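A single protein chain has been omitted; all remaining protein chains appear in their positions.
Showing chain A:
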(Lines give C-alpha, C1' and ligand atoms only; values in the text may rest on other atoms or scores of the structure.)
Protein backbone atom coordinates (compact mmCIF):
# COMPACT_ATOMS: atom_id res chain seq x y z
CA UNK A 1 0.00 0.00 0.00
CA UNK A 2 1.19 3.48 -0.81
CA UNK A 3 2.26 5.59 2.10
CA UNK A 4 0.10 8.58 3.02
CA UNK A 5 1.77 11.97 3.24
CA UNK A 6 4.23 11.84 6.09
CA UNK A 7 2.46 14.68 7.84
CA UNK A 8 -0.64 12.60 8.21
CA UNK A 9 1.22 10.21 10.51
CA UNK A 10 1.91 12.89 13.07
CA UNK A 11 0.07 13.30 16.32
CA UNK A 12 -2.63 15.93 16.10
CA UNK A 13 -1.53 17.41 19.37
CA UNK A 14 1.93 17.98 17.99
CA UNK A 15 0.67 19.30 14.67
CA UNK A 16 -1.44 21.86 16.50
CA UNK A 17 1.42 22.98 18.70
CA UNK A 18 2.79 26.34 17.57
CA UNK A 19 6.56 26.53 17.19
CA UNK A 20 8.04 28.91 19.75
CA UNK A 21 8.13 32.55 18.59
CA UNK A 22 11.71 32.66 19.80
CA UNK A 23 12.82 30.48 16.95
CA UNK A 24 12.13 33.18 14.38
CA UNK A 25 14.40 35.67 16.13
CA UNK A 26 17.06 33.09 16.58
CA UNK A 27 17.11 32.43 12.85
CA UNK A 28 17.22 36.14 12.08
CA UNK A 29 19.94 37.00 14.57
CA UNK A 30 22.07 33.90 14.08
CA UNK A 31 22.81 34.85 10.50
CA UNK A 32 23.91 38.41 11.19
CA UNK A 33 27.39 39.72 11.97
CA UNK A 34 28.12 42.10 14.81
CA UNK A 35 24.90 41.48 16.72
CA UNK A 36 24.79 42.28 20.41
CA UNK A 37 22.38 39.81 21.86
CA UNK A 38 20.18 40.66 24.81
CA UNK A 39 18.11 37.69 23.77
CA UNK A 40 19.94 35.04 25.70
CA UNK A 41 18.06 33.25 28.46
CA UNK A 42 21.09 31.94 30.27
CA UNK A 43 23.99 33.20 32.39
CA UNK A 44 27.03 34.71 30.71
CA UNK A 45 29.23 33.07 33.34
CA UNK A 46 30.87 29.81 32.48
CA UNK A 47 30.22 27.18 35.17
CA UNK A 48 32.68 27.80 38.03
CA UNK A 49 35.87 25.78 37.68
CA UNK A 50 35.49 23.85 40.93
CA UNK A 51 32.23 22.43 39.55
CA UNK A 52 33.70 21.55 36.18
CA UNK A 53 36.69 20.02 37.91
CA UNK A 54 34.46 17.85 40.10
CA UNK A 55 32.83 16.46 36.97
CA UNK A 56 36.22 15.70 35.42
CA UNK A 57 37.26 13.94 38.60
CA UNK A 58 34.11 11.83 38.59
CA UNK A 59 34.90 10.76 35.04
CA UNK A 60 38.49 9.96 35.96
CA UNK A 61 37.22 7.83 38.80
CA UNK A 62 34.92 6.03 36.43
CA UNK A 63 31.51 7.10 37.70
CA UNK A 64 29.88 6.50 34.36
CA UNK A 65 27.00 4.19 35.20
CA UNK A 66 23.34 4.91 36.03
CA UNK A 67 22.41 6.34 39.38
CA UNK A 68 19.23 5.58 41.32
CA UNK A 69 16.18 6.76 39.35
CA UNK A 70 15.65 9.68 41.68
CA UNK A 71 19.32 10.64 41.48
CA UNK A 72 22.40 10.13 43.64
CA UNK A 73 21.29 9.86 47.22
CA UNK A 74 24.10 12.21 48.37
CA UNK A 75 22.91 14.81 45.91
CA UNK A 76 19.30 14.54 47.07
CA UNK A 77 20.54 14.89 50.62
CA UNK A 78 22.49 18.00 49.68
CA UNK A 79 19.47 19.44 47.87
CA UNK A 80 17.35 18.75 50.91
CA UNK A 81 19.85 20.54 53.19
CA UNK A 82 20.12 23.40 50.77
CA UNK A 83 16.33 23.86 50.56
CA UNK A 84 16.17 23.88 54.34
CA UNK A 85 19.05 26.28 54.83
CA UNK A 86 18.08 28.75 52.12
CA UNK A 87 14.29 28.62 52.08
CA UNK A 88 13.29 26.92 55.30
CA UNK A 89 11.75 23.94 53.46
CA UNK A 90 11.72 20.37 54.69
CA UNK A 91 11.85 17.58 52.15
CA UNK A 92 12.83 13.99 52.78
CA UNK A 93 15.73 13.18 50.43
CA UNK A 94 14.70 9.54 50.28
CA UNK A 95 11.19 10.06 49.05
CA UNK A 96 10.42 13.65 48.22
CA UNK A 97 13.18 14.78 45.88
CA UNK A 98 13.82 13.75 42.27
CA UNK A 99 16.84 14.88 40.29
CA UNK A 100 15.75 15.68 36.74
CA UNK A 101 17.13 16.63 33.34
CA UNK A 102 16.78 20.35 33.91
CA UNK A 103 13.77 22.15 35.30
CA UNK A 104 12.34 21.52 31.83
CA UNK A 105 11.92 17.81 32.42
CA UNK A 106 10.76 18.47 35.96
CA UNK A 107 7.88 20.56 34.62
CA UNK A 108 7.06 17.87 32.10
CA UNK A 109 6.80 15.04 34.61
CA UNK A 110 4.91 17.25 37.05
CA UNK A 111 2.15 17.91 34.53
CA UNK A 112 2.09 14.36 33.26
CA UNK A 113 1.66 13.07 36.79
CA UNK A 114 -1.23 15.29 37.85
CA UNK A 115 -3.25 15.96 34.71
CA UNK A 116 -6.25 13.92 33.63
CA UNK A 117 -7.64 14.50 30.19
CA UNK A 118 -9.34 17.89 30.07
CA UNK A 119 -7.96 19.20 33.36
CA UNK A 120 -7.22 22.89 33.24
CA UNK A 121 -4.01 24.50 34.44
CA UNK A 122 -3.98 28.24 35.06
CA UNK A 123 -0.82 29.72 33.64
CA UNK A 124 0.19 33.14 34.83
CA UNK A 125 1.50 35.07 31.83
CA UNK A 126 3.79 36.43 30.50
CA UNK A 127 5.83 33.34 31.29
CA UNK A 128 8.41 30.83 30.17
CA UNK A 129 7.42 29.35 26.83
CA UNK A 130 7.14 25.67 27.70
CA UNK A 131 4.40 25.58 30.33
CA UNK A 132 1.39 25.65 28.00
CA UNK A 133 2.74 23.12 25.45
CA UNK A 134 3.68 20.73 28.25
CA UNK A 135 0.19 20.96 29.75
CA UNK A 136 -1.24 20.22 26.30
CA UNK A 137 1.08 17.25 25.77
CA UNK A 138 -0.07 15.87 29.10
CA UNK A 139 -3.66 16.00 27.85
CA UNK A 140 -4.65 19.07 29.81
CA UNK A 141 -5.86 22.47 28.84
CA UNK A 142 -3.66 25.49 29.51
CA UNK A 143 -5.62 28.57 30.54
CA UNK A 144 -3.82 31.90 30.24
CA UNK A 145 -4.15 34.34 33.10
CA UNK A 146 -2.74 37.75 32.24
CA UNK A 147 -0.71 40.04 34.46
CA UNK A 148 -0.05 43.66 33.63
CA UNK A 149 2.84 46.05 33.41
CA UNK A 150 0.84 48.61 35.39
CA UNK A 151 0.89 46.13 38.29
CA UNK A 152 4.51 45.15 37.70
CA UNK A 153 3.27 41.82 36.40
CA UNK A 154 2.24 40.65 39.86
CA UNK A 155 -0.47 38.00 40.04
CA UNK A 156 -3.82 39.68 40.54
CA UNK A 157 -5.85 37.31 42.78
CA UNK A 158 -9.21 38.67 41.61
CA UNK A 159 -8.39 38.05 37.99
CA UNK A 160 -6.93 34.66 38.81
CA UNK A 161 -10.09 33.63 40.59
CA UNK A 162 -12.25 34.46 37.58
CA UNK A 163 -10.60 31.75 35.53
CA UNK A 164 -11.28 28.95 37.96
CA UNK A 165 -13.75 26.31 36.78
CA UNK A 166 -14.72 22.85 38.01
CA UNK A 167 -11.98 21.51 35.74
CA UNK A 168 -9.17 23.58 37.20
CA UNK A 169 -6.45 21.38 38.61
CA UNK A 170 -3.47 23.59 39.27
CA UNK A 171 -1.92 27.04 39.13
CA UNK A 172 1.46 27.39 37.45
CA UNK A 173 3.56 30.22 38.87
CA UNK A 174 7.13 31.29 38.38
CA UNK A 175 9.00 33.66 40.69
CA UNK A 176 11.34 35.36 39.94
CA UNK A 177 9.70 35.33 36.56
CA UNK A 178 11.04 34.87 33.08
CA UNK A 179 10.49 37.23 31.17
CA UNK A 180 9.33 39.95 33.59
CA UNK A 181 11.83 39.51 36.44
CA UNK A 182 8.94 40.00 38.85
CA UNK A 183 9.32 38.49 42.32
CA UNK A 184 6.26 37.68 44.40
CA UNK A 185 6.44 38.76 48.03
CA UNK A 186 5.30 36.60 50.90
CA UNK A 187 1.99 38.41 50.94
CA UNK A 188 1.45 37.97 47.24
CA UNK A 189 2.26 34.28 47.49
CA UNK A 190 -0.17 34.00 50.36
CA UNK A 191 -2.92 35.46 48.20
CA UNK A 192 -2.29 32.77 45.58
CA UNK A 193 -2.12 30.15 48.34
CA UNK A 194 -5.48 31.31 49.68
CA UNK A 195 -7.08 30.72 46.31
CA UNK A 196 -5.39 27.34 45.92
CA UNK A 197 -6.81 26.28 49.27
CA UNK A 198 -10.25 27.75 48.72
CA UNK A 199 -10.70 25.92 45.42
CA UNK A 200 -8.61 22.91 46.37
CA UNK A 201 -5.97 23.39 43.66
CA UNK A 202 -2.35 22.41 43.36
CA UNK A 203 0.41 24.90 42.68
CA UNK A 204 3.32 24.10 40.41
CA UNK A 205 6.01 26.59 41.44
CA UNK A 206 8.94 27.15 39.09
CA UNK A 207 11.61 28.64 41.34
CA UNK A 208 14.59 28.14 39.08
CA UNK A 209 15.62 31.79 39.53
CA UNK A 210 15.30 31.77 43.32
CA UNK A 211 19.05 32.37 43.77
CA UNK A 212 18.79 35.48 41.65
CA UNK A 213 16.64 37.65 43.86
CA UNK A 214 18.02 41.12 44.57
CA UNK A 215 15.87 42.97 47.03
CA UNK A 216 14.26 41.04 49.85
CA UNK A 217 14.78 37.56 51.23
CA UNK A 218 13.36 35.07 48.80
CA UNK A 219 10.15 33.39 49.90
CA UNK A 220 9.41 29.97 48.49
CA UNK A 221 5.83 28.87 47.81
CA UNK A 222 5.92 25.62 49.83
CA UNK A 223 7.13 27.57 52.87
CA UNK A 224 3.74 29.30 53.01
CA UNK A 225 1.54 27.84 55.72
CA UNK A 226 -0.28 24.74 54.49
CA UNK A 227 1.27 24.84 51.02
CA UNK A 228 3.86 22.11 51.17
CA UNK A 229 1.30 19.39 50.42
CA UNK A 230 -0.23 21.45 47.63
CA UNK A 231 2.94 22.52 45.88
CA UNK A 232 5.17 20.82 43.38
CA UNK A 233 8.43 22.71 43.60
CA UNK A 234 10.53 22.93 40.46
CA UNK A 235 14.08 24.18 40.56
CA UNK A 236 17.54 23.44 39.26
CA UNK A 237 21.10 24.46 38.67
CA UNK A 238 20.84 26.20 35.31
CA UNK A 239 20.47 29.81 36.34
CA UNK A 240 21.85 30.63 39.79
CA UNK A 241 24.69 28.13 39.46
CA UNK A 242 25.41 28.91 35.79
CA UNK A 243 24.93 25.32 34.67
CA UNK A 244 22.48 25.45 31.77
CA UNK A 245 24.29 22.97 29.53
CA UNK A 246 24.56 20.36 32.26
CA UNK A 247 20.81 19.80 32.10
CA UNK A 248 20.26 19.32 35.77
CA UNK A 249 17.25 20.27 37.84
CA UNK A 250 15.06 18.80 40.52
CA UNK A 251 11.58 18.43 41.91
CA UNK A 252 10.58 18.53 45.53
CA UNK A 253 7.06 17.51 46.48
CA UNK A 254 5.04 15.50 48.92
CA UNK A 255 5.88 11.78 48.62
CA UNK A 256 2.52 10.97 47.02
CA UNK A 257 3.35 13.25 44.10
CA UNK A 258 7.01 12.36 44.11
CA UNK A 259 6.26 8.66 43.81
CA UNK A 260 3.95 9.26 40.87
CA UNK A 261 6.47 11.51 39.15
CA UNK A 262 9.24 9.01 39.78
CA UNK A 263 7.26 6.43 37.79
CA UNK A 264 7.12 8.73 34.77
CA UNK A 265 10.74 9.72 35.25
CA UNK A 266 11.92 6.15 35.54
CA UNK A 267 10.28 5.06 32.30
CA UNK A 268 11.14 8.09 30.23
CA UNK A 269 14.59 9.11 31.48
CA UNK A 270 15.85 6.43 33.89
CA UNK A 271 18.01 8.98 35.67
CA UNK A 272 19.67 12.33 35.12
CA UNK A 273 23.24 12.23 33.73
CA UNK A 274 25.61 10.90 36.35
CA UNK A 275 28.51 13.24 35.62
CA UNK A 276 26.23 16.27 35.87
CA UNK A 277 25.01 15.01 39.24
CA UNK A 278 28.56 14.89 40.57
CA UNK A 279 29.10 18.41 39.33
CA UNK A 280 25.93 19.57 41.08
CA UNK A 281 27.11 18.01 44.32
CA UNK A 282 30.17 20.24 44.22
CA UNK A 283 28.06 23.24 43.19
CA UNK A 284 26.07 22.90 46.41
CA UNK A 285 29.07 22.15 48.58
CA UNK A 286 31.15 25.14 47.52
CA UNK A 287 28.83 27.87 46.35
CA UNK A 288 30.77 31.12 46.93
CA UNK A 289 30.49 31.92 43.24
CA UNK A 290 26.71 32.10 43.45
CA UNK A 291 26.95 35.19 45.64
CA UNK A 292 29.49 36.79 43.35
CA UNK A 293 27.33 36.19 40.29
CA UNK A 294 24.21 37.49 42.02
CA UNK A 295 25.96 40.74 42.93
CA UNK A 296 27.23 41.10 39.41
CA UNK A 297 23.75 40.64 37.90
CA UNK A 298 22.27 43.06 40.40
CA UNK A 299 24.60 45.85 39.27
CA UNK A 300 23.93 45.17 35.64
CA UNK A 301 20.20 45.17 36.37
CA UNK A 302 20.46 48.58 38.00
CA UNK A 303 22.42 49.87 35.06
CA UNK A 304 20.18 48.53 32.31
CA UNK A 305 16.88 49.51 33.93
CA UNK A 306 17.97 53.09 34.44
CA UNK A 307 19.42 53.26 30.94
CA UNK A 308 16.23 51.88 29.35
CA UNK A 309 14.15 54.43 31.20
CA UNK A 310 16.51 57.19 30.05
CA UNK A 311 16.20 55.90 26.49
CA UNK A 312 12.46 56.49 26.78
CA UNK A 313 11.34 52.91 27.37
CA UNK A 314 9.51 52.69 30.67
CA UNK A 315 10.79 49.77 32.70
CA UNK A 316 9.92 48.69 36.23
CA UNK A 317 12.73 47.53 38.48
CA UNK A 318 12.54 43.72 38.35
CA UNK A 319 13.26 42.02 41.67
CA UNK A 320 15.02 38.99 40.24
CA UNK A 321 16.21 36.77 37.36
CA UNK A 322 18.32 38.49 34.68
CA UNK A 323 15.69 40.11 32.52
CA UNK A 324 14.42 43.63 32.12
CA UNK A 325 10.99 43.88 30.52
CA UNK A 326 10.52 47.44 29.31
CA UNK A 327 7.36 48.75 27.66
CA UNK A 328 7.70 49.81 24.05
CA UNK A 329 4.13 51.08 23.84
CA UNK A 330 5.28 54.70 23.59
CA UNK A 331 6.89 53.90 20.22
CA UNK A 332 3.61 52.82 18.66
CA UNK A 333 5.26 49.65 17.35
CA UNK A 334 4.20 46.10 18.16
CA UNK A 335 6.68 43.98 20.10
CA UNK A 336 7.63 42.03 17.00
CA UNK A 337 8.01 45.12 14.84
CA UNK A 338 10.16 46.75 17.48
CA UNK A 339 12.37 43.69 17.94
CA UNK A 340 12.74 43.08 14.23
CA UNK A 341 13.58 46.67 13.37
CA UNK A 342 15.96 47.00 16.30
CA UNK A 343 17.78 43.92 15.07
CA UNK A 344 17.94 45.02 11.43
CA UNK A 345 18.69 48.69 12.07
CA UNK A 346 20.90 48.58 15.15
CA UNK A 347 21.90 44.92 15.42
CA UNK A 348 20.63 44.43 18.92
CA UNK A 349 18.69 41.22 19.52
CA UNK A 350 15.88 41.26 22.10
CA UNK A 351 12.90 38.95 22.41
CA UNK A 352 9.44 40.38 21.67
CA UNK A 353 7.25 40.12 24.77
CA UNK A 354 4.31 38.52 23.00
CA UNK A 355 6.15 35.20 22.63
CA UNK A 356 5.70 34.83 26.40
CA UNK A 357 1.93 35.24 26.18
CA UNK A 358 -0.53 37.79 24.85
CA UNK A 359 -0.10 40.03 27.89
CA UNK A 360 3.56 40.44 26.95
CA UNK A 361 2.53 42.41 23.86
CA UNK A 362 3.87 45.94 24.06
CA UNK A 363 7.02 44.80 25.88
CA UNK A 364 10.40 43.36 24.99
CA UNK A 365 12.63 41.11 27.03
CA UNK A 366 16.21 42.31 27.44
CA UNK A 367 18.52 39.87 29.13
CA UNK A 368 21.30 41.61 31.03
CA UNK A 369 23.41 38.47 31.34
CA UNK A 370 26.05 40.12 29.16
CA UNK A 371 29.24 42.01 29.88
CA UNK A 372 28.99 45.67 30.89
CA UNK A 373 30.85 46.49 27.71
CA UNK A 374 28.14 44.86 25.60
CA UNK A 375 25.35 46.33 27.70
CA UNK A 376 26.71 49.84 27.36
CA UNK A 377 26.94 49.52 23.60
CA UNK A 378 23.47 47.95 23.42
CA UNK A 379 21.96 50.80 25.46
CA UNK A 380 23.57 53.35 23.17
CA UNK A 381 22.08 51.62 20.15
CA UNK A 382 18.61 51.24 21.70
CA UNK A 383 18.55 54.90 22.65
CA UNK A 384 19.54 55.89 19.13
CA UNK A 385 16.89 53.57 17.69
CA UNK A 386 14.09 54.95 19.89
CA UNK A 387 15.09 58.52 19.01
CA UNK A 388 15.00 57.66 15.30
CA UNK A 389 11.36 56.58 15.45
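The definition used in the following text is that contacts are C-beta pairs under 8 Å (C-beta built on N, C-alpha and C of every residue); 3 or more make two chains touch, one makes a residue touch a chain; residues count from 1.
Just so we're on the same page, contacts and distances are computed from a predicted model.
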One chain isn't displayed here; going by UniProt, is it "PqqA peptide cyclase", "AsnC family transcriptional regulator", "ABC transporter permease" or "SoxAX cytochrome complex subunit A"? "AsnC family transcriptional regulator"
Given A:22, A:68 or A:159, the correct residue touching the omitted chain is A:22
For the chain not shown, which residue from A:107, A:134, A:219 or A:351 touches it across the whole complex? A:351
Absent-chain interface as seen on chain A, which is shown: 20, 22, 25-26, 29-30, 35, 37, 39-42, 44, 46, 128-130, 178, 295, 299-300, 302-303, 306-307, 349, 351, 372-373, 376
